[in-house]
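Shown here: the complex without one of its protein chains, the others still in place.
Note that the chains take the letters A, B and C in the order they are written out, and that residue 1 is the start of every chain.
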Amino acid sequence: MDLGLSERHRALQAAARDFIARFGHLSPPVGGGGGRKRPDRKALDWQALLIEHGFAARAVPRRYGGYGAEPDVFEAAIITEEFNRAGISLGIQGQGIRMLVPTLLEVGTEAQRERWIGPTIRGEVIWAQGYSEPEAGSDLAALRTQARLEDGQFIVNGQKIWTSSAHFADMMFLLCRTEPDRPKHLGISYLLLSMDSPGIEVRPLPTMTGHATFNEVFFTDVRVPADQIVLGRGEGWRVANVTLKHERMLLGDASKLMHRLHRLQALLAETRVEGRPLLASPVWRDRLMRLQGEVLAAKYHQMRLLGEAARGEESGLGLLVVKYYGSTLAWRLAALAVDALGEAGLVYDPHDDLAEDDAATAWYADWMYDLGLIIGGGSSNIQKNIIAERGLGMPREPKLQGGA
Amino acid sequence: MDLGLSERHRALQAAARDFIARFGHLSPPVGGGGGRKRPDRKALDWQALLIEHGFAARAVPRRYGGYGAEPDVFEAAIITEEFNRAGISLGIQGQGIRMLVPTLLEVGTEAQRERWIGPTIRGEVIWAQGYSEPEAGSDLAALRTQARLEDGQFIVNGQKIWTSSAHFADMMFLLCRTEPDRPKHLGISYLLLSMDSPGIEVRPLPTMTGHATFNEVFFTDVRVPADQIVLGRGEGWRVANVTLKHERMLLGDASKLMHRLHRLQALLAETRVEGRPLLASPVWRDRLMRLQGEVLAAKYHQMRLLGEAARGEESGLGLLVVKYYGSTLAWRLAALAVDALGEAGLVYDPHDDLAEDDAATAWYADWMYDLGLIIGGGSSNIQKNIIAERGLGMPREPKLQGGA
Amino acid sequence: MAFGLSEEQRLFDTSLRGLLAARVTQAARQAAAEAGREGAGDAALWAALTELGLPGLLLPEAAGGAGLGLADAALAAEALGYHAAPTPFLGSAVLAPLALLRLGDPAARAEWLPALAAGRMRVAFALGAIAGGTGPCTLRWDGERLSGEVAPLVEAAGATHALLALPAGGMALLALDAPGVALRPRPGLDRLRPLAALTLSEAPARRLPGDARPVLDAGRVVLAAETLGAARAMLDQAVAYAGQRRQFGRVIASFQGVKHVCAEMAAWLEPCQAFLRHAAAAQDAAPDAAPDTAPDTRDAEARMLACQIKAHADEVGRDVARHATEVHGGMGFTELLGLPFWFKRIAGNRQLLGGPERCREEAAMAQGLAA
Partner (left out) sequence: MAFGLSEEQRLFDTSLRGLLAARVTQAARQAAAEAGREGAGDAALWAALTELGLPGLLLPEAAGGAGLGLADAALAAEALGYHAAPTPFLGSAVLAPLALLRLGDPAARAEWLPALAAGRMRVAFALGAIAGGTGPCTLRWDGERLSGEVAPLVEAAGATHALLALPAGGMALLALDAPGVALRPRPGLDRLRPLAALTLSEAPARRLPGDARPVLDAGRVVLAAETLGAARAMLDQAVAYAGQRRQFGRVIASFQGVKHVCAEMAAWLEPCQAFLRHAAAAQDAAPDAAPDTAPDTRDAEARMLACQIKAHADEVGRDVARHATEVHGGMGFTELLGLPFWFKRIAGNRQLLGGPERCREEAAMAQGLAA
């Protein structure tokens, strides 16, 4: 149902469908590409085609190599929905494009924008995110990686973890402590550094999915030119929050849930036990229908948030619940799939290129990776604190005697 | 299956079955009697018959009017199971019999035992429990009802809430603060007082079930003879813990769950939608079977705890989880029944004598009352703290800056 | 629709909530509960709501109505649920108007629509025959007369008429003061929505032939709206109570245990609103279902959404009702703060017009996933 689309949005929807019909055969496989390994020729060509037609880097100004449309959250949602529905790649989805580019557009210098935005949106420069540290999981203020300024260069020492594309990235945006004397949040800076710099060691981090997705990165006297700082010294926390804002408004969560629901329904229709499809069994059907209700809530809730964003309204509680609701629901969708796969689904054969995984492996990988997402970037407990404190106005955890 | 019963226990089981066959027709209706209103003639006669045959007050010494058997948790479990299975009353179940009598047996004076145990187990003297206060829900140490000693009498002032049989009780066992200068737990005493004393006002507390079950009790200069204290001044906390220990080892929780499961199964078999019993629908059957698995765990877990108690072993974690597990499971059993009742079950017609309630009303009342039980005597949060701290050895809540 | 409210809707919502906040006090609920036991409704509240135009919300302007849609009715129902208002909105302002508009002939409309719009008709309903009801329903036609029994009849207190779904198909509308009508009030769990058992012996009744499911669907959306409004009220009360109640030297809202329970409730509840509004708008967009024709895709989607929002609101509502009560501790179990009015409204709504299992199965059927 298309309730609520304006004429302009209907036109974009039609344009997307037309593009998919004409060029869809050129799309790299979905799941491959962005994030897990360097884009290949096919992915780079596809990305260029998407930008040319305004289906990628749509709101990036032309002078930086983008399509130059006005930012419009509905347009982005429509594009995501149409491409997902058709099973067509939305192009390169790395952290550079999703997080760094909007951040530079908002708070970067003109020189930084000119140097990095174009190559990044084209997929020529791949970025890794250097935020998490082993001793500062949910507690970013506790981060320890240090950078001291010496002869016009920052000298970085320390360790990052969960850097998802570090093994093939060209660059990293890094949070580190440059002002050890200032209070926790105020001592952090946001640096851009080359992964080719001497003193960087990348070690793959083995995780439960078996995919080579994450890394640990060790820094020993790594030198970064002083102009590769975003905003200024001690402003890293502010920059990170800009990035986070873009992450939060990231589209596609509900679209991912809808897409997964459709795959799940197909799985239940295909999987037979004693000759009968699981979907014909009321117990399995009821589980599917229950999840469908929850996914529908996510879907229309996202449309509401998009509307609020478009009208410049603060979404407050509505926005704060999205991550917790969506990540646990995604896990439960995958859990039903895993149950449906049964014994035969226990064959698990992960490839580095996710697009090569068989269906059962993909479901199990999703299931485990989603557990990682529930944990990552603030555990469920942190999410619930945020919802309660910022969304419902409940008091913060009282300070401890003696502090720490 | 009777795995694990010794010959002696089998003999008791046979005796119980024989008793039920011979005298079961004399039983008052289950649900009526104990706890909600004063026992009538029929209930008193039945109680006398139960004591005579050793199915009530079994382990109370003969000199206090009991049956005089050695305490044996298995015997109690067998009796409970047989009577519940047959739908026959286990006699009067008030807080006097369940909590005060074992407490007096353990820490009362000889005079206190002689005076109160006999009339209590016969159902002639009914007790109310005076623990909870409006401002001290889960936090007993915060209780405010005061008693000062004056001319050989305690003078009680204050307010209690959740006193379940205060509107017809003869006596109350009361926790109150007698030593205002001592630290919180050490200032409490445990008094026995007559509900006929001047200065007591009992107001019914309207609750969601609509049954007249609970009261608020107000004390204004109520006089209690000084020898009606159990143990001594400031020992109330210790006495309450003795009572609590008996409450915790109370039988019948798993038996209640089993009994409820059977009623639930019968309900699903009887209730028809479009001519078809709900039990024939896989979705309803699966919900029932899932609950059956959880009830079976409760059932055998209780047998394990009984065995540990019989062997004098500490049950630790195993005992600490019982209340939380059992009360939430009981609620979920009732919730399935409520769902099964559908629209027709919305007719809700509670009587003061619960035995007169129709089946739908009884299920709804159970459902709401069980929510009260989840809340009562320490909310779920308190239960989880206890399990984590005492059962798993996790640290206590850190002290606040400044305290309170 | 961008899931926001229009200016008109916002104004309507504000005035309705203002009226309800002023009139539906704890004492008013208590009084209505007592009156319901005698079979009477809250006439003064109904009169005030009539002045605001609630009974005619869905009726065409020609019939004295406001000509609005189910999106507006759902908005009203959210507010009514939020205040646990004792009022026969569902039967009188939603089911009966829609039944007449969709299934009634011109004569029936002419006879009844103006009375409905003016709030003079209060219509109790029994739709169990097409919604998996567990109560008896032996209604049958004998010419233009109706005989048999049905229970429960819902919103029965103070009702002037009854709208009935019939086992053989179609619906019937009849006056409760007609000959051959015996109404026996029955106490209900939700004392603000009184019940009755209805026995008919050749009672005169008007036939409303055709597919009654669109009427049922609209009712489900409105019940979902009410449940979600009530659940939001319970969450708000739980957060407020936790911010005042002290235990162990702190307000309990500062304990993670309490905070996380509230956060869970909010996480479940918050995304429901847009779903509800979309499901309501879909009812307005679905074409009138002509009897005996296969519903088209759009109609099927509207059905699916109505079934799913009801099922989902029922599930979320139950969780919120339980946990908000728990946050209140013993106080939530008493009637002192009135919390059980909301608890029972949510519990009752779950059972009406088909519980979650039933609604999910119908949703599967609407999508061709079940026979």
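Everything that follows uses one rule, which is that contacts are C-beta pairs under 8 Å (C-beta built on N, C-alpha and C of every residue); 3 or more make two chains touch, one makes a residue touch a chain.
Just so it is clear, the model here is predicted, and its values are computed rather than measured.
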Touched by the hidden chain, restricted to displayed chains: A, B, C
Touching the absent chain when the full complex is considered, from A:Q47, A:Q112 or A:S132: A:S132
Selected from A:A15, A:L244 or A:A335 as touching the chain missing from the view: A:A335
Which of A:W284, A:Y300 or A:Y325 contacts the chain that the document leaves out: A:W284
Of C:P136, C:G180, C:G243 or C:G257, the one touching the omitted chain in the full complex: C:G257
Sole residue of B:Y190, B:Y325 or B:Y369 that reaches the chain not shown, by the stated touch rule: B:Y325
Contact footprint on chain C, counting only the chain that is left out: 255-257, 260
Interface with the undisplayed chain - residues on chain A: 132, 137-139, 142, 161-162, 205-208, 214, 271-274, 283-284, 331, 335, 338-349, 364, 368, 371-372, 374-376, 379-381, 384-385, 397, 400, 403-404
On chain B, residues whose C-beta touches the chain left out of the figure: 1, 3-4, 265, 279, 282, 285-286, 288-290, 292-294, 296-301, 303-304, 306-308, 310-311, 313, 317-318, 321, 324-325, 381, 383-385, 387-389, 391-398
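In this section, only the chains that are shown with their structure count from here on.
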Between chain A and chain C, centroid-to-centroid distance (C-alpha), Å: 41
Chain A and chain B, separation of their C-alpha mean positions in angstrom: 53
Junction residues of chain C - those touching two or more other chains: 250, 258, 356-357, 361
Residues of chain B touching at least two other chains: 283, 400, 403
